[in-house]
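One structure is given here, and the rest of the page talks about it.
All protein chains of the complex are present and in place, except for one that has been dropped.
Just so it is clear, A and B label the chains in written order, and each chain counts residues from 1 on its own.
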Amino acid sequence: MTDQKTVITLLCERAADVDGICDKAGNCTTVDGLKVVKLPCSGMVQPLMIEGAFKAGASGVIVTGCQIGDCYYREGNRMIRERLLGERTPGLKKTVERRRVLALWLSRLQRGKFEAEAKEFVAYIKGLEPLAAAPAAAPKPAPAAKPAAPAVAPSEDKKEDAKAAIESKPTAETTPADADKAAEAKVDAATTSGDKPAEEKKAEESKAEEKKD
Amino acid sequence: MAAAIGLCLWASAMMPWAELDMNVDNLPHTFKLLHIEPVGKALGEIYGGSADKHKTHLESQKAEGKKGEYVYSLAIGLALLGAAIAIAAIGSADDEEKMTLPEKK
Partner (left out) sequence: MKTNIWTQIFLVTEDLLNKISTSKYNPLYYHGALPQFIMYILFLSGLLLFAYYVPTIDNAYFSKNLVNAYTSVAYITNDIPFGAVIRAVHRYAGDAMVVAILIHMVRVWFTDRYRQYRWVQWESGIVLLLMVLFIGQTGYYLIWDERSLLLTRMTVSALEVVPVIGEPLRNWFLNGRTISNLTLSNFLFIHIGLSFSLLFALWIHYVRMSRPVITPPPALNYILMTIIFAVVYFFPITATKIADLNSQPTSMDIDVFFLLPYAVLGALGTTGFWISMILITAALCLIPYPFTNKKPVESAEVVDSKCTGCSFCFKDCPFQAIEMVPAPAGSRFKLLATVKPYRCSGCGVCVGACAFDAIDLPNLLDSDVNEKIKQLANSQSA
């Protein structure tokens, strides 16, 4: 499963119009391995959904909303934008590889740009080493079964997350092209050091889960 | 960009000249106190050529009051335009249609 490169797009139904290039089930017909899930607004995207996609075996996620400033629901795209940047709670877990997430803010008429960017991103993801830490069989946390968690612990945790993200912002300038080279270097590193990073990741993840419960 | 800043500066310097009612022959006392009469004269040299055009336009429009004040209005408008273009040129650099996420430390 890990060799299969799926990129999930979480798409606002008012943003770039992909109806012409997608089948009903959500498979993009012109970009190989691109799947589309439509939402009423990009503001509905939960960081948990992105994490869930990786857990289920996706190797990349694209979040697509309308042009910043033009959200039909006023602020949805700003909200998810800030969440992705770690400026607003809840944000993405530390364990999520940031370079595997891309956000596009495109108006309804910009299907061409969406396609081009998505193609580039899929190709970029294909060049990355497989996500070892995410076997498709990994049990997804069943939302319904999870008991309510005390508010304090996770939210504090998240605030720290956000802080860290803000501090790390200056380094955000890396474009996929730059990152590409970095990734190549990383592949080498990964092959030599075995799957240690993956283990680390798992440990961290389970810690996070513990904290929540 | 350079043109926008140039427009802003050119129009800003035009404002005091317009405020003198486009006439630098009798500079007010402040100029003497500050010893900047040459500046006043220089303004007259730079902008003086257009004074007649402004006057004919404003008179044909039956503008009331001092004509220089309307020219001042035009100058401040142009200065703001130059500033706006320059600001927007700088500011739109961080506009984004495509956003990559900062790496976590």
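Everything below uses one rule, namely that a residue touches a chain if its C-beta (ideal position, glycine included) is under 8 Å from a C-beta of that chain, and two chains touch if they have at least 3 such contacts.
Every value quoted in this text rests on a predicted model; they were computed, and no experiment measured them.
A.B. asks: Contacts of chain B with the missing chain: which residues?
C.D. replies: Residues in contact with the chain left out: 57-58, 61-66, 69-74, 76-78, 80-81, 83-85, 87-88, 91-92, 94-95, 97.
A.B. asks: Counting contacts across the full complex, list the positions on chain A that touch the omitted chain.
C.D. replies: 1, 4-6, 8, 10, 13-14, 17, 23, 25-29, 32-33, 35, 37, 39-41, 43-49, 52-53, 56-58, 67-76, 79-80, 83, 88-90, 105, 107-110, 136, 140, 143-144, 146, 148-151, 154-155, 158
Going forward, only the chains that are shown with their structure count from here on.
A.B. asks: Counting in whole Å, what is the centre-to-centre distance of chain A and chain B, each centre being its mean C-alpha position?
C.D. replies: Computed from C-alpha means, the inter-chain centre distance equals 49 Å.
A.B. asks: For chain A, which residues count as touching chain B in their complex?
C.D. replies: Against chain B, chain A makes touches at 67-68, 81, 84-86, 92, 94, 98-99, 101-106, 110, 113, 117, 164-165, 167-169, 171-172, 174-176, 179.
A.B. asks: Residue numbers of chain B touching chain A in their complex, please.
C.D. replies: 95-105
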